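Right, one structure below, let's go through it.
With one protein chain withheld, the remaining protein chains of the complex are depicted in position.
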Amino acid sequence: MADKRFFAVAGPFTTDEIARRTGATLVGSGNDKLVLRDVAPLDTAGAGQLSFLDNRKYIDLFRKTGAGACFVHPDLSREAPKGVVVLVTPEPYRAYALAAQAFYPDPPPVPGIAPSAVIDATVDLGEGCRIEANAVIGDHAKLGKRCLIGANAVIAAGVVLGDDVRVGANASVSHSLVGNRVRIYPGARLGQDGFGFAPDRKGFVKVPQLGRVVVGDDVEIGANSTIDRGAGPDTVIGPGTMIDNLVQIGHNVQIGRQCVLVSQTGISGSTKLGDFVMIGGQGGLIGHLDIGTGARIGAQAGVMRDVPAGTTVLGSPAFPVRDFHRMIAALRRLAKTRDD
Amino acid sequence: MADKRFFAVAGPFTTDEIARRTGATLVGSGNDKLVLRDVAPLDTAGAGQLSFLDNRKYIDLFRKTGAGACFVHPDLSREAPKGVVVLVTPEPYRAYALAAQAFYPDPPPVPGIAPSAVIDATVDLGEGCRIEANAVIGDHAKLGKRCLIGANAVIAAGVVLGDDVRVGANASVSHSLVGNRVRIYPGARLGQDGFGFAPDRKGFVKVPQLGRVVVGDDVEIGANSTIDRGAGPDTVIGPGTMIDNLVQIGHNVQIGRQCVLVSQTGISGSTKLGDFVMIGGQGGLIGHLDIGTGARIGAQAGVMRDVPAGTTVLGSPAFPVRDFHRMIAALRRLAKTRDD
Partner (left out) sequence: MADKRFFAVAGPFTTDEIARRTGATLVGSGNDKLVLRDVAPLDTAGAGQLSFLDNRKYIDLFRKTGAGACFVHPDLSREAPKGVVVLVTPEPYRAYALAAQAFYPDPPPVPGIAPSAVIDATVDLGEGCRIEANAVIGDHAKLGKRCLIGANAVIAAGVVLGDDVRVGANASVSHSLVGNRVRIYPGARLGQDGFGFAPDRKGFVKVPQLGRVVVGDDVEIGANSTIDRGAGPDTVIGPGTMIDNLVQIGHNVQIGRQCVLVSQTGISGSTKLGDFVMIGGQGGLIGHLDIGTGARIGAQAGVMRDVPAGTTVLGSPAFPVRDFHRMIAALRRLAKTRDD
């Protein structure tokens, strides 16, 4: 299914092997040795291909899928068309993810240093690193094992990267300490100075930005996202946090573990997020806020106040979800009561 | 007019030649051989220069312009000051565009490969390509004729570009099939993996992103915009679609032909746009939506539901335009009825 120019498929795997790897339960008997050669979306999957149903919106595609086997939630398994081997699991998307990882494993980079890469003599390069064409690594930078530095990326002086870090093409990293297994996507910017200046009669006085960006293990930082270094304290991204494309993170921001920041979100300086915080696309937070653990901030929300742990807020300015829905409902009724 | 350091002017052209090339009608007699040497804005245009009036907001500038000739809508042509040759057309901006193309033609790039470019031996390079300094092109990439790859841009392994494609400085393209005459502006990011992961007790399980970005003919992709490749299906940009700067397009998004996406728009994963859809600046769409052909989505709108063909929606959350205006009007009246 996947374009051979870009992806190499592993396998095949039998259905029982897939069940074993993903924790799903094989429904029916005599299905355990069906050979699966690939994964595919519901609407294009054919015999020997494995698919999944995760969103009720696509149940019609599920009902007529030609897939050889399919992950599905127990509540929907009876909707499966005849001939499809059903793999039941409460988390079909997670099971699919694990199966797809089996078919398309992500091996460590092929070690090697492109002749055109410019690496300072003082750089400490771990075993098995791959440095692609025209990448630049500044003095006293330190890279762990099996790092991949993409073409035309720039790792500035003194930066520390853990093991298995991948930096995409044309990304730049300065003034940063980065954990293990971190992925920095193409064009992301880490460590530049934050937006710090004091007004003055004659203009603005620049405030030296003396902190760093400290990135925990297993973090992803999306394409063209920007993370400014701290002004004095550090800017901190907790382990396992997922940051989408075009996200802005201001100086001194502290983000906990396993947060999710959808694309084009902006977090102003010195705001703190607990763990497991989710922010929808284009969400915005002013500076110096405390956002509690497990808080959920809606897409395009404009957060001007602290958000307690576990709370969901929506709207601009943001209100607790129930208040927001009441306000919108009240406004709709009000607009209807007037004849035009 | 245009700075000689950056632009070279062609011509001159006579007024009747310009009328012929643009479909405009020359008003009055004896004006057909006036020599025009350049285009210019209304307020700075002088003798021998060609301008246009397209927005009523600038009618005062039109009334006192010193331009030699001017494109104008028939309804406004009598507002022309004495001595200006009037070129009447129902589409003054389009006529100006064609005239400006005559004065400032965009020739194919001067062929050549910079010595510092890094091009894999397996790359298939069409005739007449120009590869600028420090550009990197990965193995088995295939470029059509007359492509221009800007300085420090990165074309990853296996990427296919059609004829006359231009890739700006520091842009990166991977996992993509790109049509003819496509322009990818500086810093744009195509083909990185989308924001796909499944929650797990211990964090997130990454979902391999196995699709591509497929870009139709005549598409423009603005500076620092990001287009993620599909997760299984492809991310598809239809022919003639214009994408402004800093736009985010998530995995599996399908966009029809001749859509217009103004800057900082964000489209979440798996949403589908028909043809001729327009989205204003900073518009946001959640995932898995269907947006019908000819729909218009206002600036900063937050679209949470499908939008039928031909409908205009505004606001966050977005409502049909009439409902939105009623809601705002009702709210303004309500706020005024209370004495403060």
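Should a chain be cited, it is by its letter among A and B, assigned in written order, with residues numbered from 1 in that chain.
Just so we're on the same page, a residue touches a chain if its C-beta (ideal position, glycine included) is under 8 Å from a C-beta of that chain, and two chains touch if they have at least 3 such contacts.
Computed from a predicted structure; not experimentally measured.
Engineer: For the chain left out of this view, which of A:92, A:187 or A:256 touches it?
Structural biologist: Only one listed residue reaches the unshown chain, and that is A:187.
Engineer: Which of these, A:146, A:181 or A:212, touches the one chain of the complex that we don't see?
Structural biologist: A:212
Engineer: For the chain left off this view, which of A:102, A:154 or A:243 is in contact with it?
Structural biologist: That would be A:154, which touches the missing chain.
Engineer: Identify the residues of chain B touching the omitted chain, counting contacts across the whole complex.
Structural biologist: Within chain B, the residues touching the omitted chain are 1-3, 5-7, 39-41, 44, 55, 57, 91, 93-94, 96-98, 100-101, 103-104, 106, 114, 116, 132-134, 150-152, 168-170, 185-187, 218, 222-224, 240, 242, 244-246, 258, 262-264, 280-282, 299-300, 315-316, 328, 331-332, 334-336, 338, 340.
Engineer: Name, in rising order, the residues on chain A that touch the hidden chain in the full complex.
Structural biologist: 116, 118, 134, 136, 138, 140, 152-154, 156-158, 160, 170-172, 174-175, 187, 189, 192-193, 195-200, 203-208, 210-212, 224, 226, 228, 232-233, 246, 248, 250, 264, 266, 268, 282, 284, 286, 288, 300, 302, 316-317, 323, 326-327, 329-331, 334
As a working rule, only the chains that are shown with their structure count from here on.
Engineer: Report the inter-chain centroid distance for chain A and chain B in whole angstrom, where each centroid is the mean of the CA atoms.
Structural biologist: Computed value for the inter-centroid distance: 28 Å.
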